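Shown here: the complex without one of its protein chains, the others still in place.
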Amino acid sequence: MIEIVHENSIPVSFGDCDPAGIVYYPNHFRWFDATFHALLFRHGEGHAAICAGLGSIGLGLIDVGGTFRSPAVNGDRLDLVVHIVEWNAKTFRLAYRGMIGGRPVVEGFELRGVFIRDGERLRAGEVAPLRAILEAGAGRAAS
Amino acid sequence: MIEIVHENSIPVSFGDCDPAGIVYYPNHFRWFDATFHALLFRHGEGHAAICAGLGSIGLGLIDVGGTFRSPAVNGDRLDLVVHIVEWNAKTFRLAYRGMIGGRPVVEGFELRGVFIRDGERLRAGEVAPLRAILEAGAGRAAS
Amino acid sequence: MIEIVHENSIPVSFGDCDPAGIVYYPNHFRWFDATFHALLFRHGEGHAAICAGLGSIGLGLIDVGGTFRSPAVNGDRLDLVVHIVEWNAKTFRLAYRGMIGGRPVVEGFELRGVFIRDGERLRAGEVAPLRAILEAGAGRAAS
Partner (left out) sequence: MIEIVHENSIPVSFGDCDPAGIVYYPNHFRWFDATFHALLFRHGEGHAAICAGLGSIGLGLIDVGGTFRSPAVNGDRLDLVVHIVEWNAKTFRLAYRGMIGGRPVVEGFELRGVFIRDGERLRAGEVAPLRAILEAGAGRAAS
């Protein structure tokens, strides 16, 4: 399996934090999602162009989880790494790990699909075409 | 076990949605968290007063997950219900279920602790005093 | 001029607040925008249907301002009222006022346009068709 990975460096700011002074947790998922979208620009042409090519409305979320190891505060720099760790027929799985200065802060995953509009509903399409795009991009990035 | 539950009705707006026109998923966690905080006002005196009484900096998150069943869009009303489903020594678990007009949209959980500042670090304190507060509040609400 | 107005009641939650314990100010603009979109559902069929009818990609923002009179905190209920106070050829102006229990908290405005896609660019279209829709809706609401 060709490794598809991206590292993102997130500056944690005042407004990301709650009255306890630590990061309000939904922001960690904003950063997961932003890191996934940065990966799509690194290994492909970004979400809009990829979805247009696939006839998809979006590489949407099916399942997500996060575990919080230690707090992040204003002024921290969160180093967040994403790997694509699993390709299934109609889903793919991303693993995230965030550290601040070597200290574990957050771990998590996203299970996503290639959403296709089907009348009023959404359905999950085949992921093989997406995999081909991103693996080709990863090959180019590595060479 | 005394049932501790709260129902929240969330108006989904344009700004909660992404370029695919459906809710940007971190917002679902904002709504989980807001529903938990509304529960604390219903069954107690709210997060600040409860934490002051407990010597805690916050009823913080340890672990969280969500599963997305169907999309939510601008103009929808999301009916979100939270139950406290588990009390452990140093953690408690909340279960969430969100529906739009009877259609399942999101399910999830939060595992939280009573965070105590301990020098530079945070540690999880006993949850029994929090449970006593909320169960007393639930008793008053039911009577 | 037919009055077009909408009142919104916003529950302020923990996650809307910053480390000082008061509302992080960009959230006030989320609430302005959500109140505008609620007005579009009250006096019309909502943003998507209205824009489809107008051939517009969105009733977008040109200029905005806010003045903050007093803080809002977790557990407050913010009563936010919007009026359309000006119709120009290619812009319209909304005035906002937010109170908590009769205490002034925020005042502001938005200047918006009917954005039309024009190749790579956006341009502001005529607002008269939007005015006609909302005034007809306001007439129905009042009768």
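Read from first to last, the chains carry the letters A, B and C; within each, the first residue is number 1.
The rule is short, and it goes like this: a residue touches a chain if its C-beta (ideal position, glycine included) is under 8 Å from a C-beta of that chain, and two chains touch if they have at least 3 such contacts.
Computed from a predicted structure; not experimentally measured.
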- [ ] Report, in label order, the displayed chains that the undisplayed chain touches.
- [x] A, B, C
Task: Residue in contact with the excluded chain [from C:Glu3, C:Asp63 or C:Glu86] - done: C:Asp63
Task: Candidate in contact with the missing chain, chosen from A:Pro11, A:Gly55, A:Pro104 or A:Gly139 - done: A:Pro11
- [ ] Spell out, residue by residue, where the missing chain touches chain B.
- [x] 14-15, 17-21, 24, 26, 74
Task: Hidden partner interface residues of chain A, rising order - done: 11, 13-15, 21, 30, 33-34, 37-38, 41, 46-48, 74-75
Open item on the list: Across the whole complex, list the residues on chain C that are touched by the chain not included here.
Closed with: 18-22, 24-27, 29-30, 33, 47-48, 57-58, 60-68, 70-71, 115, 121-122
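Methods note: only the chains that are shown with their structure count from here on.
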Open item on the list: Taking the touch definition from the header, please name the shape of the chain graph: line, ring, star, complete or other.
Closed with: complete
Task: For chain A paired with chain B, centre-to-centre distance based on mean C-alpha positions, whole Å - done: 24
Task: CA centroid of chain A to CA centroid of chain C, Å - done: 32
TODO: At least two other chains touched by the same residue of chain A: list those residues.
DONE: 18-21, 24, 26
